[in-house]
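Below is one structure. I have some questions about it.
Missing here: one protein chain of the complex. Every other protein chain is in place.
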Amino acid sequence: MPDPATGVTVTIDGVAVVVPPGTTILEAAKRAGVLVPHYCYHPSLPSPAVCRMCLVEVEKLPKLQPACVTTVADGQVVHVNSATAKQARQGVLEFLLINHPLDCPICDQAGECELQDYVFQEGRSGTRYAEYAKRYSPVEDFGPDILYVPNRCILCTRCVRFMSDVAQAPLLNVSERGDRAYIGIADQQRLDHPWAGNVVDLCPVGSLLSKDFLHKARAWDLDKTASVCPGCTQGCNISIDTRDEVVVRLRPRPNLDVNRHFICDHGRHDYRWLNRGDRLETPRVRRGAALEPEGWPAALDAAADLLRGATGRAVVLASGRASTEALGLARRLVDAHAVTAAIRVPLGDEAPLPAVPGLALRRERVPNLQGAELAGYRDAWDEGIAALDGAGVVLLLDVELTDAERRALGASGAPVLLLGTVDGPECHLATVALPVTNMAEEIGTYVNRDGRVQLYRAAKGAPGMAQPAWWVAGELLERLAPGVAGPATAADAFALVAQGVPALAGLSHGALGFTGRVVALEGAGATA
Amino acid sequence: MSHGGHAPAAGEPVAHEPVFTGEVRAKLEALFPKYPTRQACLLPALWLVQEARGWVSEPALAEVAEVLGLTPAYVKGVVTFYTMYHTHPVGRHFIQVCTTSPCGLCGADDVLQAILAHSGCGDLGATSPDGRFTVVEVECLGACGFATPVLVDDDFVEGVTPESVPALLSRYA
Partner (left out) sequence: MGFPHPSHPKETVVLSRHFGDPAARGFRGWVDRGGYEGLRKALTMSAEEIVAVVKESGLRGRGGAGFPTGLKWSFMPKPSGKPHFLVCNADESEPGTFKDREIIRWTPHQLIEGCAIGCLGIHAERCYIYIRGEFTEPWRILVQAVEEAYANGALGTDVFGSGRRIDVVVHRGAGAYICGEETALMNSIEGKRGNPRIKPPFPAQAGLFGMPTTINNVETLSAVPHILVRGAEWYKGLSLASPKSTGTKLFSVCGHVQRPGNYEVTMGTPMRDLIFDMCGGMRPGRTLKAVVPGGSSVPLMTADEVEDCALDYEGIAAKGSMLGSGGMIVMDDTADLVRVVWRFAKFYAHESCAQCTQCREGTAWTAKVLERILQGKGTAADLQLLQDLAEQMTGKTICVLSDSCAAPVVSAIRKFPAEFEAYLSGRREPVPA
């Protein structure tokens, strides 16, 4: 028998596992590879054990036990899929369905609905409630983005607990009693909170819905890609959901060290720019007054000539959304010069999620401020713009400029190499304009405010002839320094960048997994 | 003690007069030392509101929330759980008739019908046209040996029969 101080042995559906004391049966079952069906339980919420779906059979105990709150005892033998436990679950499902409308054909949750899933797996095949009317209430607009469909609600209360315990803003309640109960909100109030959108993810059924996503796509039509939120320096892990190469939804991806199971509404709703149609799609080279489309080889040659022939100060203005790989390699292109390298960091209000320490919507609304600083850029945009006056060469990496900033650029007279996503007015000022991918169209890394290097993946294809900015920079480096091979993959690009950044030494894409790795940030490079 | 709460005239905006002033405020503050948290004063505070106004309106609910450091949504969840708090105005006299099985065996349904008829209410939950009465059916009032028990406002009346209903109702103006 293992020492109780180090572990508890429990057998679940025939599989023995050793878990720390205090582990619940439900969590221990995960280790044994057994899913205990449940609704109200959630690893990031307090457990009330109200849905009764997780009742399991424990040998030597007369009653079924709720697995989500019962801690394991050494030597316990648990049956999740015994006839008794299954019968109890079938009972819960039957009770949940008697007042549940047959909305699947019109319900957004279909295909990713936990009620559908368990009923299909274990529910009864017919109803015994046919002679009675189902409970009915009209849809409610909790606002700004949330709809509540009371008829579909299974009263798991995850939404109420999220708002009161995690967001610490009790804006939702359970109103009334018995089978008249529903989720309520105070009169004249709205569900207006920077983290409110999470209740839609938490809802196991289609009762809480996002108006933004309403009727937009069927769950089974979606492709889901692991990514990192580009909204701020927190670096929440997300899934980018696309349908036919269009981003339709961002959802949180679990990372217990960063964002647990949540993302803020700012990050959640700010995805439309990933679908912009006004993209720079072909390389362009200036011949006389006109910018003319070119193939990549000729365009890259023209860009390399531009850099080779440049003298004087190099000004690099970059987007905080650019990958560490792109930022690092682009910076190398002007190593021979005196450099002013700046990134723009728009600011907004901070919005913490009180119950998760270290988690907040951050003031700095860019995902890779830390990566940029490690690569030699500074959060000093105004200095960068000022440096345009008298610059010898300007390198723009996916930035959009204000009118005043464009005037400053035009006035500088320096040759401009633009790596951009958008076909905007900046392009007219470029000497060479090269189309690059946005973060949904490439593999790359962001470094969050705590030094966590996280990998994001390509969710959709690149428009036109656009290529990742790391590849463009790599091709130019190859032309500028023959004998140096440009990186063939994003991972190679990262390795190349890491060679020059002590904080990233020894790190590779392969080591990052799905939750990233933290590197030590030097004092000078750390964000406030 | 009558609990009549009057409904505002249709279309008339109702400005909320704070409840917790003067004597009512003093009663609320007398509660604070009896409980370790302000939240625990919620049920007694709601009783103070209902005593003063006859029912718990949304603005009154919001006032209770503010005074106790809770959110209106939270207070609403509590108010709607407990059946004795009225969330809309009721007649000047609120009549609760027990019809649970022990009283049902002893003629409570007949008593209920008699009260509905004599009060002028007609239907359960409806207020009589003259604004005098609202009648509801309630669960066991804990006086099963004295069927049929009826609560009129705070008066707990036992042994009501269909015959004694007219005399009972005439005591309430």
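Every chain is named by a letter (A and B) in the order it is written, and numbering of its residues begins at 1.
In this section, a residue touches a chain if its C-beta (ideal position, glycine included) is under 8 Å from a C-beta of that chain, and two chains touch if they have at least 3 such contacts.
Predicted model, so just to flag it, every value in this text is computed and none were measured.
Of the listed positions A:Glu114, A:Glu140, A:Glu176 or A:Asp492, the one in contact with the omitted chain in the full complex is A:Glu176.
Which of B:Leu28, B:Leu42 or B:Ile95 touches the hidden chain is settled by the complete complex: it is B:Leu42. Listed by residue number, the positions of subunit B touching the unshown chain are 34-37, 39-44, 46-47, 68, 70, 77-78, 81-85, 96, 99-102, 104-106, 138-147, 151, 154-156. Contacts to the hidden chain, counted on subunit A, fall at residues 48-53, 55, 62-64, 66, 69, 88, 91-92, 94-96, 98-99, 128-129, 131-132, 154-155, 174, 176-181.
Throughout what follows, only the chains that are shown with their structure count from here on.
Separation between the centroids of subunit A and subunit B, computed from CA atoms only, is 51 Å.
Note for the complex: subunit B touches subunit A at residues 58, 61-62, 70-77, 80-81, 83. Considering their complex, residues 164, 169-177, 184-189 of subunit A touch subunit B.
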